[in-house]
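Comments concern the structure below.
Missing here is one protein chain; the remaining ones are kept as they sit in the complex.
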Amino acid sequence: MPSEAARRRKGWAFVVPALLWTLAFFIIPFVVMVMYSLWQRTGTSLVKAWNFDNYASFFEKSHFVAGLINSLEITALVTVISIVLAYPLAWIIAERISPRWQRLALLLAILPFWTSYVVRSYAWLLVLSKNGYLNQTLISLKVIDTPLEIAATRVATVTGFVHFFVMLLTLTIYANLVQLSPNYRRAAADLGANGFQTFWHVILPLTIPGVMVGAFLTFVLCIGDYITPQILGGNNELVLPQIIMLQITRRADFPTAAALSIILMVVISIAYIACARWLKMERT
Amino acid sequence: MHRLRSIGVISYLLLVYGFIFLPVVTLVLFSFQEGRFPIPPFNGPSLKWYQAVFSDSKLTSALFNSLVVALLSSLVACFLGFLAAYGFARYRLPGAGPIKAAITAPLTVSYLIIGFGLLVTFNMIGVSRSLLTVGVGHVVINTPLCFAIIYASMGDHQLNIERAARDLGANDWQVMLRVTAPMLLPSIIAAYFLSVTFSWDEFIIAFLLSRFDVTLPVEIWSLLRSGLNPKTNAVGSVVFLISVVIVLLLEFTIFRRGALSDRKS
Partner (left out) sequence: MHKSTITSAIALVISMTAQTGHAQEEINALVWCDHTDPEFVQPFEQANNVKVNLKDYEGTGTALSIIEQSQPGDWDVFVVDGVDVPRVVEAGLLAPLPEDGLPTADLFPEIIMPETHVIDGKTYAITEKFGYNTISYNKNTVDAADMQDISVMWNEKYKGKIALYDYYLPMIGLVAISLGIDTANIQESDLPAIKEKLFAMKAVAKQVGEVVSSQTAIATGEVDILVGGGEWVTAGLTGELPHLDWIIPDQGAVRWSQSVGVFADSKKPDLALKFVQYILSPEGQARLATSSCYWAMPANSKAGDHLNDQQKAALRWDDQKGYLANSQLYPVPSAELDAKMQDIWTEFLQQ
C-alpha cells in the first residue's frame, strides 16, 4: 500500500494541468487587467502611475454610469420575461406531452439555438424591420395600422435576448421538472390537493432552486453580451460591454476598459453571492 | 373546462414555438432571395447566394478554421477537465475546495472579460494574435465546463470495477485509460460536443484574439459590416443546417444508444 503522501502526490498530478492552465490563462490575465486598470492612458501613451483615477472617472461620467444602469435594467427585464415564458413551456413539455414525443418537443424548442449567434441577432433585425413580414402580417390582420418601429430600440434588444434565453431556460427547467419524483404529486393528490394546488404548493417550490440557477446563468450571459445590443439596439443607448468595446477598439484605452471590466465583474459577483446565499437559505 | 385548458395549452405552444422559429424561418426564407436585399417582397427562390458563399474563400476558410479550433480546443479542454475530475474524485486532496472553485471560476465570468484579459496579457508579453491564441481562450472557457460535467458523472459505483482492475495488476494509468475513461464515455462525449458547440459559436474572444485567420462568427460579423446582402442569410442557413444534422445524428446514435445500454445495465 503506497503511503498517503505518495497517493496525494499522484492525485495532485491529475489536477495540476487544469490548474496550471487556469492560472496561466485566467488568473494571471486577471491580475494583469487589475494592473492596467490602475494605469492611465494619456494621449497615445500608457502612463504607469498607480492610482484609482479610472474608477473615479467611471462615477464622474454620467454616460458610463448610465451604461451600467442600462445593462442592469435590460438584464433584469430579460431574465424575468424569459422565465415567465419558458416555465410554462417546460411544464407543458414535461407534463402534457406523452413521453414518446417529449424529446422531440424539447429538441424542437431548442433547435434555433444552433443558428450562429451573430446571425441570430441579424435575423431578428430582419424580422423586426419596419417593412418586414412581422409588420406586414400584423397590418394585414388589422392588428395595427402603422408599422411598429421596433428595430433599433431597447425592445429589439430585449426580444433578441429573450429568444435565446427562453430556449436555454426551457432546457434547464425541463431537466428540473422531470427529475422530480412522481411520489410528490401522488402524495399531494392523496392529501386532497387539486392540480393547481399541487403545482403551486409542491412542484413550483421544488423547482425554484433550478430556476434560480438558470436565472443566474441568464444574468451572467446577458449582462456580458456585446453583439445583441450592438446589432439590435441601433446605438440608441449603450450597455456596459458596448462601452468597454468602444474603449478597446476605437481608442486602445486599455486602462479604462480594464476598470470597466472589473466593475462589470464586481456586479456579477454580487449577483452570484446573493444567488448562492438565497439558495442556501432556501435549503435550510 | 378540460377542453378549454387544452386549447390554452395548444395556443401557448403555437405562440412560443412560433416565436422561437420566427427568426430562423425569416433567415432561411431570404437566403433564397433573388435580389440583393433580404426584405419583403420575396422574389426567389434562387440559389445564387449559396453559390456566393461557397465561392467566397474567406468564408470557407473561416468555416475550416472554426472547425479546427473547436475540435482541437475541446480536445484539450476535455483532457484537462477529465484529468482534474479523476484527481478530485479518486484521491482525497487537502484544499480541494478552493482549487475546484478556481478551476470552475471562468464559468461565472463574462467572455468579454476573459478575452480582454488575455488580450492585454498577450500584448504585454508580445505574443501575436492568431488562431492559437483563440484556441487558448476557448480552452479557458471550456475546461471548467468539461470538468463539471465529467466530475458530476463520476460516482462511487465505478470504484469497484477500478479496484478489480487494479487487483488484476493494472497500474493507475491503465486503470484510468482502459477502465474509467470507457465507463465515463457518454459523459465525456457529451462534454466534448457541448464544448465544441460553445467554441464553434463563440464570438467575442475570437474577435479580440484573432487577426487574419479568423473563425466563422468573426467572419460573419465582418460580412455584416461590409455590405448588405442575402449572403449573410445563406451562410447562416448553411451553419444551421450543418449543426442540426450533427445534433440529430448524435440524438439518434450516441445518446439513444447510451440510453439503451443504461437500461440494460
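By letter and in written order, the chains are A and B; residue numbering begins at 1 in each of them.
Throughout what follows, contacts are C-beta pairs under 8 Å (C-beta built on N, C-alpha and C of every residue); 3 or more make two chains touch, one makes a residue touch a chain.
Just so it is clear, the structure is predicted and the values come from calculations on it, not from any experiment.
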{"item": "Absent-chain contact - pick from B:Val25, B:Leu75 or B:Ala96", "value": "B:Leu75"}
{"item": "Among A:Val15, A:Val32 or A:Leu238, residue touching the chain not depicted", "value": "A:Leu238"}
{"item": "For chain B, the residues touching the chain missing from this view", "value": "35-37, 39, 56-58, 68, 72, 75-76, 79, 119, 123, 126, 128-132, 135, 177, 181, 211-213, 222, 224-228"}
{"item": "In chain A, positions touching the absent partner", "value": "43-44, 61-63, 66-67, 125, 129-131, 149, 151-152, 231, 234-238, 243, 246, 248-252"}
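What we mean here is this: only the chains that are shown with their structure count from here on.
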{"item": "Mean-CA-position distance for chain B and chain A (Å)", "value": "17"}
{"item": "Footprint of chain B on chain A - complex, ascending", "value": "7-8, 10-15, 17-19, 21-23, 25-30, 32-33, 36, 85, 88-89, 92, 96, 103, 107-109, 111-112, 114-120, 122-124, 126-127, 129, 131-134, 136, 163, 166-167, 220-221, 223-227, 231, 241, 244-245, 248, 254, 257-258, 261, 264-265, 268-269, 272"}
{"item": "Chain B to chain A touching residues, read off their complex", "value": "9, 12-13, 16-17, 19-24, 26-27, 30, 38-40, 79-81, 83-84, 86-88, 90-94, 99, 102-103, 105-106, 108-114, 116-121, 123-124, 136-137, 139-140, 143, 147, 172, 197, 201-204, 208, 216-217, 220-221, 224, 232-233, 235-236, 239-240, 243-244, 247, 251"}
